[in-house]
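Worksheet for the structure shown next.
Every protein chain except one is present and positioned as in the full complex.
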Amino acid sequence: MNSKPYNKRKIINDPVYGFITLPYEIIYDLMEHPFFQRLRRIRQLGLTTMVYPGAYHTRFHHALGAMHLVTEALATLKTKGVEISDEEAQGVTIAILLHDIGHGPFSHALENSIVKGTGHETLSLMIMEQLDVQFNGQLRVAISIFKDEYPKRFLHQLISSQLDVDRLDYLTRDSFYTGVNEGVVGVERIIKMLNVKDDQIVVEAKGIYSIEKFLIARHIMYWQVYLHKTVIAAEFLLIKALKRAKQLAEGGVALFCTPMLHKFLYNDFSTQDFIKDPSLLKAFSSLDDYDILTSIKVWQEHDDSILSRLCSSLINRKLYKVELQTEPFDAAYLDTVKKTAQMKFALRNEDIDYFVFSDTIENRIYNKEKAPILLQYKDGSTKEISDTFDLFNVANLTKPVIKHFLCQLK
Amino acid sequence: MNSKPYNKRKIINDPVYGFITLPYEIIYDLMEHPFFQRLRRIRQLGLTTMVYPGAYHTRFHHALGAMHLVTEALATLKTKGVEISDEEAQGVTIAILLHDIGHGPFSHALENSIVKGTGHETLSLMIMEQLDVQFNGQLRVAISIFKDEYPKRFLHQLISSQLDVDRLDYLTRDSFYTGVNEGVVGVERIIKMLNVKDDQIVVEAKGIYSIEKFLIARHIMYWQVYLHKTVIAAEFLLIKALKRAKQLAEGGVALFCTPMLHKFLYNDFSTQDFIKDPSLLKAFSSLDDYDILTSIKVWQEHDDSILSRLCSSLINRKLYKVELQTEPFDAAYLDTVKKTAQMKFALRNEDIDYFVFSDTIENRIYNKEKAPILLQYKDGSTKEISDTFDLFNVANLTKPVIKHFLCQLK
Amino acid sequence: MNSKPYNKRKIINDPVYGFITLPYEIIYDLMEHPFFQRLRRIRQLGLTTMVYPGAYHTRFHHALGAMHLVTEALATLKTKGVEISDEEAQGVTIAILLHDIGHGPFSHALENSIVKGTGHETLSLMIMEQLDVQFNGQLRVAISIFKDEYPKRFLHQLISSQLDVDRLDYLTRDSFYTGVNEGVVGVERIIKMLNVKDDQIVVEAKGIYSIEKFLIARHIMYWQVYLHKTVIAAEFLLIKALKRAKQLAEGGVALFCTPMLHKFLYNDFSTQDFIKDPSLLKAFSSLDDYDILTSIKVWQEHDDSILSRLCSSLINRKLYKVELQTEPFDAAYLDTVKKTAQMKFALRNEDIDYFVFSDTIENRIYNKEKAPILLQYKDGSTKEISDTFDLFNVANLTKPVIKHFLCQLK
Partner (left out) sequence: MNSKPYNKRKIINDPVYGFITLPYEIIYDLMEHPFFQRLRRIRQLGLTTMVYPGAYHTRFHHALGAMHLVTEALATLKTKGVEISDEEAQGVTIAILLHDIGHGPFSHALENSIVKGTGHETLSLMIMEQLDVQFNGQLRVAISIFKDEYPKRFLHQLISSQLDVDRLDYLTRDSFYTGVNEGVVGVERIIKMLNVKDDQIVVEAKGIYSIEKFLIARHIMYWQVYLHKTVIAAEFLLIKALKRAKQLAEGGVALFCTPMLHKFLYNDFSTQDFIKDPSLLKAFSSLDDYDILTSIKVWQEHDDSILSRLCSSLINRKLYKVELQTEPFDAAYLDTVKKTAQMKFALRNEDIDYFVFSDTIENRIYNKEKAPILLQYKDGSTKEISDTFDLFNVANLTKPVIKHFLCQLK
């Protein structure tokens, strides 16, 4: 055995799973690429740290974790006789490693303010295509699986379905780092229960309780973490600050900026622009949390009083006060709140929205229309899982839940 | 500080909570009493070890664990301004420590075969009364709380309700020792969310997700552990073996026995007998897992072929084959199975039931009629928790679930 | 895939490692054998539960755990290019599964009282030989590895050396179940660092800190658990009770006994007897904790006041008071203590030893004479590990530590 491959079979410490082993040389090489290294500087949960101070884990770590789970899942499937070639195994491993590589910093905020019109899935795919060129076509199978064009469709389901390793890792990892134990999922058990039937991922019937636990964990993580009132408050403060900055930039006002952020703040790029100009993708791929938060910090002292107030509110954690309810807010009430803010902060009509606004959040625990979870019984038959629940209210489990919130700066 | 109380403030290692501190001198003295030491020799989960080989934890440990949680709960309630005197705190602590002291070995099996007619709650109370005499009346408050006769009724709820420290500890402990992570409950968080309103235990509204998790954990532990097919198979094998032994004893057949077991095998005692003759309670209190399993082991070689077969099946883990379903078994099918067994084992009609039988198991996740869980909102109002669920099917959550099973020895 | 092997690739829940998968059909069959099932009824740590009430785990579970670790170790070695045939892998797996199968109940106590002269290693080997016959020679490689006669000697080292999977599992498992976190060992990391060089197991040099941790954990577990004063007190109480029973039996006194215990209590068998009479091995293989503790419980009421006192002291946890020191006890002091006891309990001279005695315990953290731990550097060279320590006092680490203790019943 020569030393080079040996060096690339790295073992990485992971507080969640213990150790993560890199299964292929190319995984090591992809991990070393600046596109992937950037994910070290992008937190998985953005501003959730405002509520859960342990949750600074990064997209880099999530990508490695999901890759670890795919490796485990492939090993399980193989022992059950599912045929998976080395090329396919490598393909699906690369695909999950890179599935989030198109995420920008504070993705939700960015896509709502500065980089509009091109979603992170599109960007992930573009980056994979670019890496495929650099790696002499070694990513073809991965891309095919990622786009769900690969004949064995269960490989795509492993990385993108109602029960994929993406969800399994992020629920596990996010609950670990937030300390919200209610979100812990029996990941190891679920993976050991996986099988393939008619080119679809299925779960052995005795794994049903683990799936119930998985769904309730997902439900809890949404309301207790991802859509926590204070998290919403922080994220919308960032969205509004970036929107204001963009508005000022469009008006020609000077703003402290890193060169990368400057490019996106002072220009509007369409997906077509990304396609035409590959350097744009490289520029995007150097943006990270540091560009954003550093600018926010500096903008605390900006002359524009709206921008400076939004930014210092965020930095010093004087967040929006948030009300959350299932019904839309009463127009008259909203109006009163806006009026009060307008007077208090001496706002022009068109600026009120930075201080008071209402919007909605949505969440769906389980979408049975889209790669649903199938249980497999001992006789080989399968059943879509929501047909088997007796404890859950299936209607509520499978439909999107919409909540209305009202934010106001005090 | 004199040395005596110091010595009795023992710290006990507990893999589940880290350390358990004995909060009162009398707790140490009660723990040292032979009645309580016996619990070291009674497993919490009986024959569940046949499926989960890690689950050898004892009722002794559960009692200490529940006591630890009551101590934590009392501390939380006090910081929220709930008035609890030292005498009351000690009372509720004693009550939970002793709440299961009337359990016999393999309780379910025993109460279905040898010690019929006197449930463990009755025996627990009798033992507490006897200890109260020995401890010069120091258990009065504890007994009053245990019987729900104490004026502050929330103290009883702490130890006996839909969300009591008994359930919190056993779910946590059983999931820990079985390794069924799906049963893990956010015990620490639930306890921190407790409060008292109108003399009832309530949970702060933001604890709702922890309660959802608690209920689903309970659901999962029932079907995955407590009512696991193989656990049922083992427990009913023990019931049948003990029934056969009892039948033989009644017929005057000699059976190897410890003296304690002999007393209960060759006699039938009513609750009245226990009341009249205190030595009976003492005899009962020396019965433990060792009397039972040792006899079963020896009976493998007994002349009665039914007894010996049942016993060796249990010891060598050749358990009943179990079928489990929601509907009653078809009479004709049951009949066929019985006939087959009768021929195979050359059984008399009246003995078939030892080899083939059908019965039911029942489980109710949450009984809203009986000390239900109340959520408390920020405005002080409270609501029974099942009114607030959207994810659960409340009807199924709150009604008893009955399943039918059929056991046959092969 | 036919259904039979599938059914035998069981997954077993383990609180320590999550899941344990049975890697071969024969492992399932061996596990089902009564010889192995008996290990369910033999605690790994005997009376240690008197101090650590969580430590009821069994030899059954330890055997499965060590088997799990060997499976992991084999997988690691294979990825590093070490050649191991399927037959060898199965052999070493069987060998570790059965390595402790010759243990009697409360082994230390039994070997000091009732079953003298035939150690558990000898009995393990005899049982393996008997199983080999029953399994048509399928255990040949396992036995050869167990006896260190197999050419690839590193396979024996995996299961018996200063850093074998036996130690790795029991340290991990015992610290888990006692709750003594100081004993936790980085088992996963150590296994990933293993390699083979010149037919010897070596550890990659960067694993040195894990080894240091392993040695200190071993040191701590010895003094905090295995040789804890109260554990000694309980174990010697059992030894003395069994010795007394044996003495009475030799004098023809009747004692309550299970048939199996009766055989060994009323007879003395040599290793030759075991070899000559295979039924003896079967009898031994039906002895477990239940025979012993049940008898002890019954003997509390025996007419012999010494036996009954020893037994009730054990059952009710009124253990010997123990003094522990590095020097032998002063003869005059010992004499005084004995005299006092003699008067208090009205003892004959020859019986004092049941109430007061002094003895020694011994422990050696690391024996560099016997399959020592080798570190392997990047250049391929190896070094015996104690040559590399700077933090440890190597002399004290490698020599046996002897402590003297004095027990007295109060």
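Chains: A, B and C, in written order; residue numbering restarts at 1 for each.
Here is the rule we use: a residue touches a chain if its C-beta (ideal position, glycine included) is under 8 Å from a C-beta of that chain, and two chains touch if they have at least 3 such contacts.
Quick caveat: nothing in here was measured; it's all calculated off a predicted structure.
Here one chain is not drawn; of A:K197, A:K297, A:R364 or A:K383, the residue touching it is A:K297. For the chain missing from the display, the contacting residue among A:Y24, A:Y150 or A:Y177 is A:Y177, taking the whole complex into account. The chain omitted from view is touched by exactly one of C:E25, C:E111 or C:E212, namely C:E212. Contact residues of chain C toward the unshown chain are 181-182, 184, 186, 189, 209-210, 212-213, 216, 219-220, 223-224, 365, 389-394, 396-397, 401.
Of the residues in chain A, those that touch the hidden partner chain are 12-16, 18-19, 32, 34, 37, 40-41, 43, 49, 52-54, 56-58, 60-61, 64, 176-180, 256, 258-260, 286, 288-291, 293-294, 297-298, 301, 315-317. Although one chain is not displayed, chain B still touches it through residues 1, 9, 11, 18-19, 21, 79-81, 188-189, 192.
The rule is short, and it goes like this: only the chains that are shown with their structure count from here on.
Distances between chain centres, each the mean of the C-alpha atoms, put A farthest from chain C.
Chain pair with the most C-beta contact pairs: B-C.
Rounded to whole angstrom, the centroid-to-centroid distance between chain A and chain B, based on C-alpha atoms, equals 44 Å. Annotation for chain B: no residues touch two or more other chains.
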